[in-house]
Structures are given as structure tokens and as C-alpha cells.
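The structure appears below as C-alpha cells.
Apart from one protein chain that is not included, each protein chain of the complex appears where it belongs.
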Amino acid sequence: MQNIRVLAYNATNERVEFKEKWGGQLVKKTLKRSVTALTGLAMAVWSVGGSAAFATTTTKPHAAHHSMKRASYSQGASQTQIVLGTSGPLTGPIAAYGAIAEGENAYFNYVNATGGIHHRKIKLIMLDDQYQPDKAVANARALVSDGIFAAVGTLGTATNQASDPFLLRANIPVTSVATGSSALTVPVVPLRFGLEPTYTLEGHVMTRWAIMHNHIKTIGVFYQNDDFGKEGLNAIIQEAARYHVKVVAKVAYNATDTDFSTYALNMKRAHPQAVFEIGVPEPTAMFEIGMMQLGFHPQQYVTYVSGDPIMFKLAGKAFNGAYTDGWLPLLNSQKTATFRAWFKKTYPNTPPTLLALSGWVDAQVVAHGLAMCGNTLTTTNFIKQMNSIKNWMGADTSSPVTYTPANHFGIDAMYMLQANGKTQQLVPKSGLIFYHQVGSSLN
Amino acid sequence: MLELDRVISGYGSSRALHEVSLTVPRGSLVTVLGANGAGKSTLLRVASGLLPIWGGDIKMDGRWMTRKSTREIVRAGVVHCPEGRQIFSQLTVYENLQMGGYLRDDRKAAKRSMDQVFSYFPRLKERVKQRAGTLSGGEQQMLAIGRSLMASPRLLMLDEPSLGIAPKLVQEILGILGFIQEEGTAVLLVEQNARLALQHADYAYVLDLGRVVMEGAGSTLAKDSRIEERYFGARDTAM
Amino acid sequence: MLWQTILSGLAVGSLYALSAIGLVLIFKTSNIVNFAQGQMAMLSTFVAFQMLTRWGFPYWLAALASLVFALVFGFFVYIVFLSRLKRAEVLSQIILTLGLYLVFRGVAGVLWGNVPFTMPAAVSTNTVHIGSAVVTWYQLFIMIVTLLLMLVFYAMFRYTKTGLAMRAVSQNQQAARLMGVSLTRIYGATWAVSTALGAIAGLLIAPILFLSPSFMDSVAVKAFAAAVLGGFSSLPGAVLGGLVLGVMESVFGFYISTDLKSTFVFLLIIGILYVRPQGLFGTREVKKV
Partner (left out) sequence: MTSERNLRMARLLVVALAALAAPFVVMPLGSQMSYILDMSVIFCIVAVALNLLTGFSGQVSLGHAAFLMVGEYVSSLLTLNLNWSFWIALPLSAVVTGILGFLIGLPAVRLSGNFLAVATMGFSFAVPELALKWSGLTNGSSGLMPLRPALGSYVLGSDQAYYFLILACLVVQIIVIKNLLKSRTGRAFQAIRDSEIAAQSSGVRVGYNKALVFSISAGFTGIAGSLYAHYINFVSPNDFTVQDSFLFLAMIVVGGLASIPGSILGAIVINTINQLSSSFGQYSIILVGAVMVLAVLLFPKGLVSLRVPPHARKPRHSSRGSARVTREVESPDVP
């Protein structure tokens, strides 16, 4: 396996052919050895697990029959298919975010059904890390062993921080990381690409808009006590300070909390004009309900993470009138029709949510990069092509996607929406608000 | 009434009973004697279904009882009053007695049994609301016997009722056995204190290392010199 | 404000108490801590949800079906898994229930996905003022149901034959068997009833915390702590433990810090246990087995 990886690093024609030819036998050999080496249950699991039984497409890699004159490949790419990998919380405490991987899977199914990328099918290996860093590392190593071309939409800050170094050392691009944490995009790591708006971007956009349009004078922040909430909080404080607006209350909650009435009470005590809510949907909804029950009705600003129509169901009336910001189109818009159809086809029992759509978009951006590579599916070329994506509107995002060698944020514009209680819809309230993070004082 | 036919049993992989046969006739008092570890308690545990039987048969009134559950054995009228009393110490005396009549559905009959128990052991009536754990050793033994009687047994199997109890109380407790017998209940008494047991017994078996080594009428065995030297030992002289 | 924090604390504490009752019921009879309790409640709640929203049954029928499911499910779990481990050590039984926890959780994820659902509530969620503080009718309803269930089961233990047998079994299994008690029946019944209790807890909690495979997780942990605080073998203790825990969380969260809430609360629990090692309602006697 060691050999394969070394070869994969400097993929030139002959060497790749060597790998294609010998890789299969090597794998067989190691399998044989493994059976003798390890005994019992662990082995049984490995053999099933190692064969990627849950990979999405069944196309098997064929040995390179035709010698490709002009095409060149890095690990995971061949004339017939491109192998991608993802790791996310398919089970565990935040299993709801497994929807992102499902969205990616749905998109690649769509791509494969419509002819693939230059006739190459995409094979996506989906691994479960339960949001635990140690499992994410194990998955990263498994993905490298499985010979992926790139990782796509791996979720979480800590999980990415723990597992990415291994992927990067193996020269495998980590694309569309599914977190808004700037820690992954600042400073720029050549092989790693963000996509989701950073929580910093969001904090600035939302705060500025609130102050400019709604003339907010005092702000309270309800935030998740981790990188996500704290980054948002810091951005809000920074932006508010520019306009001499005070942040009068900072209320942190923990992911394991069950009681949000205390937080609502804390917020009511400070009585801010506007309350910013940087949390995931369920706690945010419970907090909103708590404030409503206390008879406290501030203007609410909800992070895009919870700016999902599902909030109408969870929070009910408490969500009415709340502002949120977005980078994806409305779920019921014409632009997402393909997404809805293909997601339903892939996962008939799961509702198509914004999370799933974000996974779909993650996949679109990577697929675009791959398509731009043409027949030169090498890591170097892929990075070069990704870095040349400029104001691309081909993905089902509402904001354009841009990467340059110095900017791996992906998206740096958002638009404001407001929850309309009558229609149970999010209604756009602004055009795109750009906030150029690169070179700004934020970094 | 109760017949054990070449019963084999034990713990784990070691045998504790080797083909023990024993009969308790209706209304009689039969005693099983033997040193510590002779298999006396094991015998009772097998008879009451607590221990699985490895071989042989158990019959009650001619009905097959082998491999029946404890519940069914109690239903058949065989009640085991275990060694060391094993009362429910957190429950009150009253509740303990109630538990004794667990399988009886007839409340009035159960009430009558309780009155009878109180007539045997007036002390229990005085302490009816007390937690059983707070009773003295002798009182606990009375409670244990009373609890077994609540099931209105046809055969009462008593395991070492004299263990750790003041001699005066022992006489009082064993004196009750006569009354119980008069009510038509047979008694199978396991005792280390051979002399005491033989005073009351109609018939006796002597167990040694899981085998019946001697049997005979109580009065005959009481005079047997071998019994004298082997089982009327230190404990007896201490009395 | 203090009154409001206390009232909010009581409201959330009654959720803990409600879940703790079932935990205590099983422990009281069989000395097993059932860590799968919360997940079994979650599955039972999903059964009601399925009937309500997907098949359009009325609420009372769905709730009833959920309870029946829970009774059967609890009995089944005991017979299939726990009854086979009767002679094993307590820690093995705990690990068994942990394994079941993972399995049930995974199964729910596969069947219903992980997107949270809203569960209809049994009564109105409108607010009501008590003095200067606000609660919802629904929260009051939960508090009342919790107290009622505690009283019902307290009375069951105290005054019924089965309750007596349960207490007897928990003290001395062998003697109880000699009275003609069938351990399988008593344990099976205990598991059935406490799973049904869990279903009630789940049905009542889901409208507040939203229904998803993980919705009982944090409640279950707090319920465990509440049961321990109350002495683990006392029903009134469990309820009191839950309420104390809820109020502590609420008061600490409001007056001291929100981001170190669990730390403070557990420190206080340790403090309470240090003074009363057997919990608030526990008895000091060491069980002899």
C-alpha cells in the first residue's frame, strides 16, 4: 500500500499504469495476508467494511485497457471513474447533519445518470465519523487507502482539523469543507477549499444590515458554546462596534442542554432590541419559544444554519418575523427543482432540507472543478482549475462561487430573508450583500 | 406423600447428591441428619426446585414433580423454609406474612392462616408493624416459619431452624412442629442438632457426603451408638 | 425573577423526574440500571408519531398504541436479552443495556431519519401567569402527570400484591421464589411497565424537545443523575431529585453562568452526595446478597 501511495503522489503516465496493473494484485495479496494476520470478528468487519459495501455506485475500476496518450491521472481518477470520499456524522448526536453527505450522494447519482463527468462515473465513499475527531482521522486514512481523488464536504471544525493533515500530506484535496469556521480557510491551505459562508462573514453581513436597515441600537447574542457560536459572536461584536452599537447580552448554550427558558430569561433581563441567534435548529427553536412564552418579542436574527423552513415547524409562531441570511436559493424555487427530484429519488423517505441542498451544492462545485480538468485529472491541475473559478453561478447557490490562490472562502456574499408567518415561507428582503473577506481587516 | 427417588444434583460440575432416595409420609415428621456439607440443604433445594435436578425423580402424591418450577412446587403444597431464615428485612412482619400467602387467592383463608400463625407465635402479632430486619434472631426464625405456613403447605421443609438461636427459643419453635403436624401438615426437618431433631422425628435419614448412610425410626436412631458418637458432638455438649 | 427561574426549573425538572421514575422502577426490582430506557422511550414515541402523522389516527389512539407497544417491547427486551444474563455481573448487564441503546438509536435513525419532527402536544401550550412568573399549561400538565404517576406507582408498591412481590424480589430473590414468585414474571412485568412509563415520558417530552432519534439523550443523562440524587430506589426521591436538578440548573444558569452550567450542577450533586452518600431518599443499609 505504501508503494501505491508514493506512486500516486507523482502521478505520471507509466507509473500510474503500473499502479493500475499491479494495484489490484497488491490489494488481493494484502487481503490474503490480512486473513492470516488478523483473526476473528475484527477481520470479518474489515473485509466487509474495506470493500466499501455502502459506496454509492457499483462501477468497478477497470484496468487501463487502452493506453491513454494524452490523459493523465492522479490517485482515484481513471478513464472510467473518479473516486471521491466524504466523512460526516451519519449517526451520533448530530446525525441530522448526515443530510449533507446525502445531498452530495444525490448529486453524484444525478451526474452519473446524465453521463458522468466527461464520461467518467463518480464513486462516492461515505464514511460515518459520529462527529468524533478520532473516527474522522480513521476515516481519512481509510479514504486514502481506498484511493480517493479528493475529499468533498467533510463536516465539522474539530473533525476536519484532526483529519485533514493526513489527507493533505497524502496530496489529496479537501474540498467544500462543510463548516463555516474560518479556521479552515484562514490562512489559505493550497489543497483545502471552503464553500459555505464563514460565520465571520455572516456575522458582519447580518449585523451591518440590521443596523443599517432596522436601526438596531442594542444587541443580544444567543450562541452555541463552540467555534461556530463564538466565531459568529466575535464578528457581531466587531461589526457592531463600528457603528457604536452595544452588545448587551451574551448567552451561551451547550449542545447537550434541555432547558432554554433560563437563557430566554437571561436575554429578557438585558432587554436588547435585537437578538442574534447563532445555533443549530432545535436549541434555537426552543430558545425562541422560551422568549415568546416570557412575553419578550425582540427582533430576531437567525444564523443561516437555522435559517431553514423547518423552523416554522419547530418554533411555530416564535419564528415569525425573524430575519435570517442565506447563500442558497429558496427550497421551493425553480432553481432547486432538480435537487428536489433527485434527492427524492435517492432518499425517498427523507425530506429535502437546506442541509441536503448544501451537500448537493458542495458536490456541484467539486464536479465543476473536475469537469474543468478535462482529461488531465491530476491533483495539480485540479487545484489550478479550482483556483480559476470566478463568480461562477452554475451551482444551485444564490451567491457566486469564487476561488483564487489567495482566497479559498468560496462564497463571500449573502442575502437577507425574513420569515413570513402567514405563508410559512422565507421571503428574500435584500439583494446579495458582498463582504470581501480577503485582505480585509477581519483576517 | 413426597418421594425422592435416586436423586442426583450438585453445583457447577461437582456432585453434591448421589442417588438419594427418601420418603415423607402424609402427616409425619421426617428428619435428615448429617454433618456440615453432607448435602442436607442441597436436598431441600432440589426438592423445592431452586437447584436443577441432574438425575432421578421427585413425586408428590404420586404426581411427577421433577423439573417443575418452584412456583409449581409451592402450588403443589411443598414449601421450603430456607436456612438462615432469609426473611425480607425491609418489609414489615405483616408484609412478610403476606408474601408467604403470595399464591393464595382466597383472602379469607389467608386471613385465617395468619390468625393461626399468630396463635403459634404471639410475639409476631405484637410486632406486626415492625420491620422484619429489626427482629431478634429467634423472632426472625418464627417469622420465617410463619411465612411458610401462610402458604398452607401440605409439606413444610425446614432447614436448620435452630441455627444461631437461644436454646430456650429453639424448644419453643420446635414445639410448634407438633401443632403443625396435628393440622395434617407433614414436616421434613433438616438439622445438625441430631438429638433435638430425633426427639420430634417419626423417621430419620442420615446423610454423609451426599449419600444416605443410615435410616430408621426416630426413636431407634436416637439410641444408636454410631449416631451418638458421630452427630451428638461438640455442638450438643455446648448446649 | 427568582420565582420565574424556580418555576422554569421545576418545569424542566419534571421532565427529568418523569424519565427517572421508569429507571428507578427497574432498578428497585432488579438492580439493573437500564441505560437504554431513554431510547426505548424514543422508539415508543416514534410509534405514536407514525400513527398520528403518517396514518392519521387520533391522538388518544396513537398514545394508547404507543403504550401497548411499550409494554410488549419492554417485556420482549427483558425476555430476549436481560433474562439471559441473570447470573452475570451487574456491570455486564449495564454494558448490555448500553449495547441496546446503540442498536435502538441506530434503528430509529434508519427508520425515521435524523431530521427533527414536531410532535403534537396532548394539551394546550398557551401560557399562564402564576404570580409574577409564566409557565405553559402544558408544563403544568407534565408536572401534574409526573406527580400522579409517582403516587400511583408508590401506591402500587405499597398496597398491591404485585408491588409487594416486587419489593420482596428486590430484597431476596431466592426467598421470593420460595414463596412461589416467578422472577421471570415479576421482572418481565417491571420491564413492561417501566417501558410504558418511558413511553409516557417520551410522549410528553417530545413536543418540547422535538422528536428525533437523539431527543431523549440529554434527558436520560439528567434522569440518571436525578435518580441517583434521590437515592435510586425511591420513587419520591427520583421525583425530588429531578426537580432539585432542574431548579439548580435554572438558578445557576440565570445567576451565575450559562456556559459552565453542567460543571456547577454536577459539582453540587457531588457535594450533596458527599453529605448524603445514599442520596436524598436512600437508606443507608448495605444490601446483603
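Letters are used for the chains, namely A, B and C, taken in the order the chains are written, and counting of residues starts over at 1 for each.
As a convention for this text, a residue touches a chain if its C-beta (ideal position, glycine included) is under 8 Å from a C-beta of that chain, and two chains touch if they have at least 3 such contacts.
Because the structure is a prediction, the values reported are computed rather than measured.
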Candidate in contact with the missing chain, chosen from C:Gly9, C:Gly74, C:Gly109 or C:Gly237: C:Gly109
Footprint left on chain A by the chain that the document does not show: 1-2, 5, 29-30, 33-34, 37-38, 40-42, 45-46, 49-50, 52-54, 87, 90-92, 98, 125-135, 137-139, 141-142, 144-145, 157-159, 161-162, 165-166, 181, 183, 225-228, 230, 254, 256
Touch residues of chain C, complete complex, unshown partner: 27, 31, 33, 35, 81, 83-96, 98-107, 109-110, 173-174, 177, 182-184, 221, 224-225, 227-229, 232, 259-263, 265-267, 269-270, 273-274, 277-279, 289
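Just so it is clear, only the chains that are shown with their structure count from here on.
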Category of the chain touch graph - line, ring, star, complete, other: line
Chain occupying the middle, per Cα centroid: C
CA centroid of chain B to CA centroid of chain C, Å: 42
Whole-Å gap between the CA centroids of chain A and chain B: 74
Overlap residues in chain B, where contacts from two or more other chains coincide: none
Residues within chain C bordering two or more other chains: none
List of chain C residues in touch with chain B within their complex: 161, 164-165, 167-168, 171-172, 174-182, 283, 285
Complex contacts: residues of chain A adjacent to chain C: 91, 93, 95-96, 98-99, 225, 251-254, 256-259, 261-263, 265-266, 269, 281-282, 285-286, 293-295, 310, 313-314, 316, 349-351, 353
Chain C-facing residues of chain B, complex: 48, 50, 69-71, 74-75, 79-82, 86-91, 95, 98-100, 102-103, 133, 147-148, 151
